[in-house]
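In this view, the complex is presented without one of its protein chains, the others remaining in place.
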Amino acid sequence: MTSIDETADGGEPDTGLLAPVRAGTAAEAATGDSAVLQALLDAEAALTRAQCTLGLAPAEAGRRVTDAARPDRFDARSLALRARAGGNPVIPLVADLTREVAELAPEHAEFVHRGATSQDIVDTALMLVAARTLDVITADLLRTAEGLALLAAGHRDTPMPGRTLTQHAVPTTFGLKAAGWRSLVLDAHDRLVRTRATLPAQLGGAAGTLAAFHAYAQQPAAIDGDPGLALTAAYAGELGLATPDLPWHTLRTPIADLAGALAFTAGALGKIAADVLVLSRTEIAEVAEAAGGGSSAMPHKSNPVRATLIASAARQVPALSAVLFGAMTAEDERPAGPWHAEWQPLRDALRLTGGAAQQAAELCAELRIEPERMLRHLDLTEGLILSERLSAALAPVIGRNAAKELLGKASRRVAEHGGTLTDALRQESDALPAELLRALTDPRGYLGSAGALTDRALARTPDRNPR
Amino acid sequence: MTSIDETADGGEPDTGLLAPVRAGTAAEAATGDSAVLQALLDAEAALTRAQCTLGLAPAEAGRRVTDAARPDRFDARSLALRARAGGNPVIPLVADLTREVAELAPEHAEFVHRGATSQDIVDTALMLVAARTLDVITADLLRTAEGLALLAAGHRDTPMPGRTLTQHAVPTTFGLKAAGWRSLVLDAHDRLVRTRATLPAQLGGAAGTLAAFHAYAQQPAAIDGDPGLALTAAYAGELGLATPDLPWHTLRTPIADLAGALAFTAGALGKIAADVLVLSRTEIAEVAEAAGGGSSAMPHKSNPVRATLIASAARQVPALSAVLFGAMTAEDERPAGPWHAEWQPLRDALRLTGGAAQQAAELCAELRIEPERMLRHLDLTEGLILSERLSAALAPVIGRNAAKELLGKASRRVAEHGGTLTDALRQESDALPAELLRALTDPRGYLGSAGALTDRALARTPDRNPR
Amino acid sequence: MTSIDETADGGEPDTGLLAPVRAGTAAEAATGDSAVLQALLDAEAALTRAQCTLGLAPAEAGRRVTDAARPDRFDARSLALRARAGGNPVIPLVADLTREVAELAPEHAEFVHRGATSQDIVDTALMLVAARTLDVITADLLRTAEGLALLAAGHRDTPMPGRTLTQHAVPTTFGLKAAGWRSLVLDAHDRLVRTRATLPAQLGGAAGTLAAFHAYAQQPAAIDGDPGLALTAAYAGELGLATPDLPWHTLRTPIADLAGALAFTAGALGKIAADVLVLSRTEIAEVAEAAGGGSSAMPHKSNPVRATLIASAARQVPALSAVLFGAMTAEDERPAGPWHAEWQPLRDALRLTGGAAQQAAELCAELRIEPERMLRHLDLTEGLILSERLSAALAPVIGRNAAKELLGKASRRVAEHGGTLTDALRQESDALPAELLRALTDPRGYLGSAGALTDRALARTPDRNPR
Partner (left out) sequence: MTSIDETADGGEPDTGLLAPVRAGTAAEAATGDSAVLQALLDAEAALTRAQCTLGLAPAEAGRRVTDAARPDRFDARSLALRARAGGNPVIPLVADLTREVAELAPEHAEFVHRGATSQDIVDTALMLVAARTLDVITADLLRTAEGLALLAAGHRDTPMPGRTLTQHAVPTTFGLKAAGWRSLVLDAHDRLVRTRATLPAQLGGAAGTLAAFHAYAQQPAAIDGDPGLALTAAYAGELGLATPDLPWHTLRTPIADLAGALAFTAGALGKIAADVLVLSRTEIAEVAEAAGGGSSAMPHKSNPVRATLIASAARQVPALSAVLFGAMTAEDERPAGPWHAEWQPLRDALRLTGGAAQQAAELCAELRIEPERMLRHLDLTEGLILSERLSAALAPVIGRNAAKELLGKASRRVAEHGGTLTDALRQESDALPAELLRALTDPRGYLGSAGALTDRALARTPDRNPR
């Protein structure tokens, strides 16, 4: 006997208290239990309507079921509690929906869920939820890309230190950095749009043969062609989802594609956050979030909170995706565990990624850039940041190895005794005239293809109509 | 400017619609946002009281803050939405709690959160939540172990096929299997109990030096010894948590220990579920869940739903734990991302594991065993399941290699032409007399140490008082 | 000072002793250290040749570097040991390659690695390794799909029990199951082929601006357009890799795409393995691996070893992919850790997936199907497997609820007292005439769209020329 008191409570409100990255975002609303309930009901109503379309049920039945399938008639918490008995929420939902229809029109109650299995409804509903959430996310990614395009164009020629393994390497530009961020955001966008376009309805019946629909089809009417295939197409059409080649109860391509595209997106946004966090450091301060976050203890703090929250999402989504990829190993015609393990991770991956995308759009719209600090930092290493360039200039004069040796020596002198690299070099060698040396150590003159790369990257447009 | 309309809604109820394994369980209640809010307020109140104890605040302040720190005075959704601005829910909570205290007793409002940082409160609250949830889980594990002890003792000598790589191998007993399950459950129990005993309060102030408490301590009173250390001990004492050696803002031992112990527990329960799922298969049916789950399509179905839901949890928790272990790489005195990435995965790991434990307790109390089917299955391979034994018996007579060869030949004959292994052997050789052969192919006589192992394993008791 | 004795040993041979799924496979050879060394040298040689093409280096230099860049001239273990000092193997490789070239033609030694950074070479080499391994894997997936097409066509109408949550549900066909497997394999194939086509060369120089190439370009010759962009295109062309829009030192799209496509593929193959493992069970035995694996203890065992090894790979690759997705959060122009964390997981994901693909191809070519056992199993539940169909037939006669109730009652009678569902139904009701009842309980008549779905799925061809 179960210890659940089904009448005890209205469920635990998940206010997002422990998930600020998505609290209050559109993605959170699109993935919450209300949205899931809505999608489950949408799927049930569409299934009945599709049967009407093919003449397998009276048109009136479709209307009545659609009327009854309004979320406010259902108690999500009660469904959740009763879901434990059968392992999924559709079993109690069908009972409640049938009762609702029976109250409106008893003669049509039999057309509720007719021929379907629970997984048809859960999977289809999750595809609806995913599609709706992806629409929100891709819009935020486009906003992010727009903000970044402005930053990249505006700072096409703003020099700053390029950093590798935490150390100043050679100069780069903030424009190239922002163009790179945008490129990654567009990569994420295009992957989500492509995945979005392929999200299929699910219809297979008890074990994927659609046999029950044949049984019902024999009774009222003849259908041209295979009734299972025809019904699947009609059902997908009602929902605006793709028609699958096969029922995919245990062929989890759509889930795996979502796993990949969401992990990609969270990672892409995580890259931006990682850079903002470095560049916001007190000692660096080359960028700042416009509205930094406060502190409960320190009146002066202005924290890079958006980047922090994005980073928190980027750390969670790959693991959730690993669960989803792992669930592809689904035995039989419906697995005992892998399928049930997909629901919450998929929802969490959607809302964490969506929360991060909204934060990123706002972050990129507001980010403050400090070109003067960037420029000043190029001098921090007293010219060492141009050692590669000097190496290239010295090589044809004194040979590559000698150049490397000379620069190593001069670099160590700077590190140990201070002074500039130019001075140190001149003390060691007069291979390059002073004036040339001065010109070669102007970081603004050693930006290589940064501008050309930025221009090329900015010419790219998002892929709005995949295949 | 943020796009959140903070007045829009009361938050999305997370009814557990997509997480039936924990819907309605005690672990769910112990980890929900209400429980988190309670724990946050408990931490704040304890901090003020601890300061009173040391004479750093008037005793009345502790009482007033405790009075005000009642969850029904606070709006979790509003806290969640305002949490985005600073990245955590304590900043708005302190504002609200201060306002509440000010209404009751304006002169004591200043003692709210005095000297603390947000992380002191969030971390302490999560330890309270974890401690309370672990108490629930360990109780369910003990119930599970009790059910399994009964099964193991009752079926100490019930023979069944031992299966390796999906194939019948040699006989074993259901008692040994159940004793093994119990052993794993006790391993999980002991690890959780040990972790539970070490969960510490968190107190470090802005960056882990407890300096603000020194600043406040200078004013009202002298404390014997270091005021930071004294306060930490008093605070932990108020909460029933362990006193940490050091503030652990970025020394995440408690989180990592929880990650390990919860992944272990989910895996241990997952092992039981995996076995129940195999043994419940239509073709095997050696065990059955007492109240199997129904189907929305097929009137006859009785599904192993509890095992399925446990399996769904076991697939998720290791990934959540990987996020938690990964969050140990927390830079500085408070990291930008890793810390924030812990909250939701920790909560999810607790409630999924707790849900699985409750399911397991019920599963093990109710599991139906079918000894007759087990016995019948021992004959399924026509004696092949005893080939190892025959090999051992033949070896001293005709040599080990010849024995192996003979048995291979006879096994192939059975596989290809049917008949029993005994018959096939006798057609090939008369090395063993017929009567002996008959005795050797009685599976009940080839159970080795199964009984002794079961007895030894059942003698083990749970570790109730670690260290 | 490092404690490594660089002369101590020739490195630990990784014979695959702990990874039988890939031991001896083409994917293992394509990803081993020899293959990596080859690819590193290919990248270095191509870079010099590309500079020659643009007139930045004498043509002879390209030939000489290419001559010198032969793996047998290099000691991989020595490179590995010396890699620790700088964190990657290119630093010692450049030293050794420069020395080799200098021996052949001292005047061309300066053109080795000129203008490049270590990451240009490591990333490009890993793309070469990935491309070469994907070619092996996609070929094995095509072989797998061919084997499955034969099975699906040959068993288009072979009925077998459809199983959900481990229980018999309704009949399906083995053809539909095999067609589903094939569909998943083609999904994997198409994703790998699409990813393969986009794998780019890496060229950015020290921090992604290609500035050093500008420095060198100024000296010998003028190039039409931006020399960095021109060189990147020439370099990619030499290698048969795609030309990237931007250097991707910290824009890890190619790695993430590989992560997703490989996790997908391992999961797809894992699904097949999961089914084979279930269907191979002693009690089920509806399929068998042609050459089952033996046992060190039991002469009779024939284990589904290929499926087991595939399953072992499917459990590992998602976690490796999570590491790769996580490495997208790469700070700066070259990150300290995320990049270095990609190398081994990428290689392991490639060789585990490749090993699984080779096993799958062999498995599907050899799998033995037992149609008679499948047919016999359809009777195991005494007709219950057709309860859904009877429900559909009874509903129009006695109403949906009454039908459901009647079938529930009859099903329980069968479960408790034995006998067939037909008999039980007739004892309870005469709503359906005996003859019809007999016809309705023939499982071969309740296969729905199985045939049509199989035909449609088999009409699909692999995507050989993406985009």
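Quick notes on this structure:
In order of appearance the chains are A, B and C, and numbering begins at 1 in each one.
What we mean here is this: contacts are C-beta pairs under 8 Å (C-beta built on N, C-alpha and C of every residue); 3 or more make two chains touch, one makes a residue touch a chain.
Just so you know, these numbers come straight off a predicted model, no measurement behind them.
When the whole complex is considered, the residue among C:158, C:316 or C:422 that touches the unshown chain is C:316. Among B:171, B:304 or B:355, only B:171 touches the chain that is left out of the view.
Between the chain not shown and the residues C:43, C:65, C:101 or C:116, the one that touches is C:116.
Touching the chain that is not shown, out of B:63, B:271 or B:413: B:271 (per the contact rule at the top).
Seen from chain B, the chain kept out of the figure touches residues 87, 109-110, 115, 117, 162-166, 169-173, 176, 179-180, 183-184, 187, 205-216, 219, 226-229, 245-247, 250-253, 256-257, 259-261, 263-264, 266-268, 270-271, 273-275, 277-278, 311, 314-315, 317-319, 321-323, 325-336, 388-389, 392-393, 395-396, 399-400, 446-450, 452-453, 456-457, 460.
Interface residues of chain A facing the missing partner chain: 161, 163-170, 277-278, 280-284, 293, 295, 297-305, 308, 319, 322, 326, 377, 380-381, 384-385, 387-388, 391, 404, 407-408, 411, 414-415, 421.
Mapped onto chain C, contacts with the missing chain fall at residues 1-6, 8-21, 23-25, 28-29, 32-34, 36-37, 76-77, 79-81, 83-91, 94, 113, 115-118, 121, 205-206, 212, 273, 277, 291, 293-298, 303-305, 307-309, 311-316, 319-320, 322-323, 326-327, 336-338, 340-341, 343-345, 347-348, 358, 362.
Just so it is clear, only the chains that are shown with their structure count from here on.
Seen from the Cα centre of chain C, the chain whose own Cα centre is farthest off is B. Work out the mean CA point of chain A and of chain C, and you get 23 Å between them. In chain B, the residues that touch at least two other chains are 277, 293, 295, 297-298, 303-305, 308, 319, 322, 326.
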